[in-house]
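Missing here is one protein chain; the remaining ones are kept as they sit in the complex.
Every chain is named by a letter (A, B and C) in the order it is written, and numbering of its residues begins at 1.
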Amino acid sequence: MTLISEAGSGVSGNKVTNHSEHLYWQEPERELSLDERAALLLRYQRVRSETESLVDPLTAEDMQLQSMPDASPSKWHLAHTSWFFETFILRIHLTGYRIYNPAFHSLFNSYYNTLGKPFLRPQRGLLSRPSIEEVFAYRSSVDRAVEQWLTEEDVFSEQAKLLVLGLNHEQQHQELLLTDIKHAFSINPLQPAYREDLDIEPGVDEVSPPEWLSIPEDNYTLGCDVEIFCFDNEGPAHQRFQQAFRLSSRLVTNGEYLDFLQDGGYEEPRLWLSDGWSRVQEQKARGPLYWTRVDGDWFQFTLAGLQPLDLSAPVCHVSFYEADAFASWAGYRLPTEFEWEIAAWLHCRRDAADRANMLEARNFQPLAEVEPTGDEPQLLGNLWQWTSSAYLPYPGFRASADAVGEYNGKFMCNQMVLRGGSCITPKDHIRISYRNFFYPHQAWQFTGIRLAGELP
Amino acid sequence: MTLISEAGSGVSGNKVTNHSEHLYWQEPERELSLDERAALLLRYQRVRSETESLVDPLTAEDMQLQSMPDASPSKWHLAHTSWFFETFILRIHLTGYRIYNPAFHSLFNSYYNTLGKPFLRPQRGLLSRPSIEEVFAYRSSVDRAVEQWLTEEDVFSEQAKLLVLGLNHEQQHQELLLTDIKHAFSINPLQPAYREDLDIEPGVDEVSPPEWLSIPEDNYTLGCDVEIFCFDNEGPAHQRFQQAFRLSSRLVTNGEYLDFLQDGGYEEPRLWLSDGWSRVQEQKARGPLYWTRVDGDWFQFTLAGLQPLDLSAPVCHVSFYEADAFASWAGYRLPTEFEWEIAAWLHCRRDAADRANMLEARNFQPLAEVEPTGDEPQLLGNLWQWTSSAYLPYPGFRASADAVGEYNGKFMCNQMVLRGGSCITPKDHIRISYRNFFYPHQAWQFTGIRLAGELP
Amino acid sequence: MTLISEAGSGVSGNKVTNHSEHLYWQEPERELSLDERAALLLRYQRVRSETESLVDPLTAEDMQLQSMPDASPSKWHLAHTSWFFETFILRIHLTGYRIYNPAFHSLFNSYYNTLGKPFLRPQRGLLSRPSIEEVFAYRSSVDRAVEQWLTEEDVFSEQAKLLVLGLNHEQQHQELLLTDIKHAFSINPLQPAYREDLDIEPGVDEVSPPEWLSIPEDNYTLGCDVEIFCFDNEGPAHQRFQQAFRLSSRLVTNGEYLDFLQDGGYEEPRLWLSDGWSRVQEQKARGPLYWTRVDGDWFQFTLAGLQPLDLSAPVCHVSFYEADAFASWAGYRLPTEFEWEIAAWLHCRRDAADRANMLEARNFQPLAEVEPTGDEPQLLGNLWQWTSSAYLPYPGFRASADAVGEYNGKFMCNQMVLRGGSCITPKDHIRISYRNFFYPHQAWQFTGIRLAGELP
Partner (left out) sequence: MTLISEAGSGVSGNKVTNHSEHLYWQEPERELSLDERAALLLRYQRVRSETESLVDPLTAEDMQLQSMPDASPSKWHLAHTSWFFETFILRIHLTGYRIYNPAFHSLFNSYYNTLGKPFLRPQRGLLSRPSIEEVFAYRSSVDRAVEQWLTEEDVFSEQAKLLVLGLNHEQQHQELLLTDIKHAFSINPLQPAYREDLDIEPGVDEVSPPEWLSIPEDNYTLGCDVEIFCFDNEGPAHQRFQQAFRLSSRLVTNGEYLDFLQDGGYEEPRLWLSDGWSRVQEQKARGPLYWTRVDGDWFQFTLAGLQPLDLSAPVCHVSFYEADAFASWAGYRLPTEFEWEIAAWLHCRRDAADRANMLEARNFQPLAEVEPTGDEPQLLGNLWQWTSSAYLPYPGFRASADAVGEYNGKFMCNQMVLRGGSCITPKDHIRISYRNFFYPHQAWQFTGIRLAGELP
């Protein structure tokens, strides 16, 4: 059974109808047609404009905040995503292009050592210059140049693929922009809201118990091959033997996590991985990031400011250590990334991403899963789900030799894989084969818990 | 010989004619006259407006920068100085005054533990809210209230003294605002200038060798008593026996410091205090803060951006350790704060501050001392001068019991005294008895070196 | 193809003839026979006495050294291994046993939080008391009690398994004792030798190029089931699909690693994992731990003191990051732990451990592999081999619920698997299914590099 051959009926299949990419994606290098270039331009404009819409609620001062080395200022995200197009496309492929500002080359390089020494990450918040106006001007200039390139020059399919990579890269930064500003605002005692107008009322009183998807033992083919865009770390497609298992049809809720906490979960070393327990001790952690107790009641900080904890909504902003300890306490375990992917190929509807709580829904918060059924498990959206898989290369993986080769491969150590996308992931960005990765102690992403176990 | 009795002929004497404060400063508590209140208001408006003029060249993003825990954002300085008036005067003495924003009470408290837990200092740069507009609105509101108080209410002399303390406090923050923004800009690879329009051309080719002021052995009375404003740490006035000594009539220049550096000063442990040598090793320091070498030439970062090193100008931004090591190398020593003060009482002209390079001159940089003579040694302005005196209480010093008592006294440990004021100190803020203090490793203030020695 | 069914013909098979354990290992719980108890006692005495022989060359002062938090003093190893028998066997199973010294219960607990708060690991070197004589007395007392238990009491098979676990535990500490004292001696400028009398002459001038073992794609069964002792982390045995691959028949040599170093390997970020490159930058690493350059020649610190670098011997004391970077530079990759295990099941001779360079050979140093052939690849002994596999639970793994359950499972995060045993591993301790694990930055174990790649 080779699942990848059924990709057309999988989640990423919806992209096939949205984009004409598949026409040239696996063909030999060739020039793009005018229509293909027009489609690319449209998509480019849509992604770029989405990014800018996300900073609408922010002031110049907000956009400069960097509350920890892991995070970056919004301004930096705005500039860096433009730098990506300039560096990997414009300066190489647009005839006569002149670098917008040579100083930006180092300032807005994230981690491409191949391209020179990047500006120190922990100091990104110290760049009051260029101003936000200058960064927007930089964006506009890059946009005009990309437009010129797509309309006036010969564009070859390999170059188009780089552009699509750049767009996916920008979508990743859309998500980071939101998680980073959330973290920065959480430090401020004024507890500012990213948006005051969000509807954050609890939708349901109670969540039904999870159903369990049962998956039989077999050899499965996993990962993404190249008929549409995917990141290099999602391939090559390859075969894996999988023992039978079961997977919860929904995420763990705040209410369930509160039970764990109130049962002494943070005081019982036996539930924790050794490194996780050390963290808990050092940080005196007594609950997820953004949970806080005021006069006996639990609240959580959200993009709508401080809000009462909604017990029916999925628990959010947990570290891998917390997810793993919760699973131990509950008598289950986390799924491997392979289990998650197999379950998704087998159970997700073609339009699962469209129906999921993702960025376009503008909820900016995970929602309670009212009727999670085995028929339509909500595997996509809402929250990234920690898996028990270390982030490692797939069999046969080789990073490309150029600077873009630094994109993913060099991070394949010490991090854990997350799957599924979140309420702030653009819906045409997610794929069943998508591998997100963070260090096990990190919790500022929209991360949640889905349980797995052996067949009973 | 009791110098304090001659204060009228000293530097602080000029204040006597500027302000009517002396009329009520030492008298018993009494109500201020209308004229006295008008004079206070005028002065209040002048100081507050000066602060705001200093941030004219800055953007909202600039004003949020905090490049190290020792420094604060301009925005924070603007708010904290207002908080001072609100906290120590308005909320107590203005009838019916309502706190502008209760959250500001903790956000803009610097270190007054008596008043509750201040917001964490290293995170001041993470406050994008309140915005700079809100901070200016806060300032205006405080200004209106102070105006109301001074015009409409009975004001007693003890309250007036608190207001004058608040103004001196604000002047200290004017200086910090400039040193902090200088440090923040120095981190930015774009090396922005605070002001592009400064005249930073070297004024002279060569500086004459220093003359030496010779001071005889005697019992001197030092420190400030209360006929005009001075900080509590400047008193009580008290007697000291002083051995004969001599003091250089001018500051050490960049050229002289470069000789020390090129003679291997940073590689020779015998020249350094033990703690200083440890710092040099840890930080691999090879020159003053803000010195940098580009293609073999020395530059220094200034408030006018990166500039070639002016060999005739005084060396600036040295730590106490560097100042002490230089003095050892040169065969001299640093003066004690008492030696400095005695020399200043004996040699400074009444109008020394007016003639000095201080904030009002808007040079924002120390200037070469063209003709430093014993007749008119340039003890004031240009640069704060490290002394060899630890910052300790004078005999009989007692901090006041209320919150204002935290102003100075609790810092009397581990710091060294600096004297004289700098090119960014307001000229009506400095006094001969003025004791500034910083940790010996700190160098981001406008600090320089004046040598002393025994009589030959 | 199910390899585990052939365990009898694999490496661990030799244990079957050495020990009578297999008679009761998988049977239902039952009482041991007198002969079985006698065999256990003999083995106990042999292992305990081996530990003590290893500290023969050490003084009381040597045995107290702790040169980093990762390492422990020899004295602590001697005590902790005794504590293990006392805690998990004697105090539970020996009638009337009284704890030797209640204070030892916390002092010599390593990391079993279930048993109370262990003494702080980084301070183990600060325990001058109990003295080494007291620790030996503690060992003797435990030994006498175990002897009494095995000779006078009813012993059930589950208890016997705990004893065997304790013996394997002690063998692990034999290895750690040697790596820890090596590290401690390396800090001492006198560069003391653990043993002066070792033959450390290079055995061969040149090493032949590696041959490559080719392994076909298949479903393999991996891991250890329970017919003899293995650690819980080696099981359960389970099926895995494996792509075809090839594996080098020998380890990378010092000479080859020196080529990497001299080719600028430590200056080229593209060769390194991101976390590895950060380490290299922070530590200014320019070669493996224990390599040092004296007047242009390379030396390495060994258990025989400082010795000239033997270019034909395997490179030793490299971190995972270094192993991975070397593999990238060489155009290969590290094997997964599954690839290593499959190759070992297929190619190791039954007596491979007997023929390998392991602890009993008393070389205390890896030896050049003279004729590494596909017929008899030297997969066991010499050096632990970094694999590209993160240390994770096998499908179906569950740690046991009691204190012994903390033995392995809680470390299954952030560490990498090593395979094969080293020149200081006891030969009856190693197994083909054996999974060792360390953090990727650690290099003080006897760790080396074996390359893998795709079939050409």
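We adopt the following convention: contacts are C-beta pairs under 8 Å (C-beta built on N, C-alpha and C of every residue); 3 or more make two chains touch, one makes a residue touch a chain.
This one's a predicted model, so the numbers in the text were calculated from it and none came from an experiment.
Q: Could you tell me which shown chains are touched by the chain that is not displayed?
A: The undisplayed chain, in the complete complex, is in contact with B, C.
Q: Which residue from C:28, C:96 or C:189 sits in contact with the chain not drawn here?
A: In the full complex, the listed residue that touches the missing chain is C:189.
Q: If the missing chain were put back, which residues of subunit C would it touch?
A: 59-62, 64-65, 67, 75, 103, 106-107, 119, 123, 125-132, 184, 187-190, 192
Q: When the complex is taken as a whole, what residues of subunit B touch the one chain not shown?
A: So the residues of subunit B touching the missing chain come out as 111, 113-114, 219, 238-241, 243, 269-270, 272-277, 320-321, 324, 388-390, 392-393, 395-396, 405-406, 410-414, 440, 454.
Keep this in mind: only the chains that are shown with their structure count from here on.
Q: Based on CA centres, what chain would you say lies at the far end from subunit C?
A: With centres defined by C-alpha atoms, farthest from subunit C sits B.
Q: For which chain is the distance between its Cα centroid and the global protein Cα centroid smallest?
A: Chain closest to the assembly's C-alpha mean: A.
Q: Go ahead and note the Å separation of the Cα centroids belonging to subunit B and subunit C.
A: Using C-alpha averages as centres, the distance is 62 Å.
Q: When the C-alpha atoms of subunit A and subunit B are each averaged to a single point, how far apart are the two points in Å?
A: 49
Q: Identify all positions of subunit B at which a residue touches two or more other chains, and write them in rising order.
A: As it turns out, subunit B has no residue touching two or more other chains.
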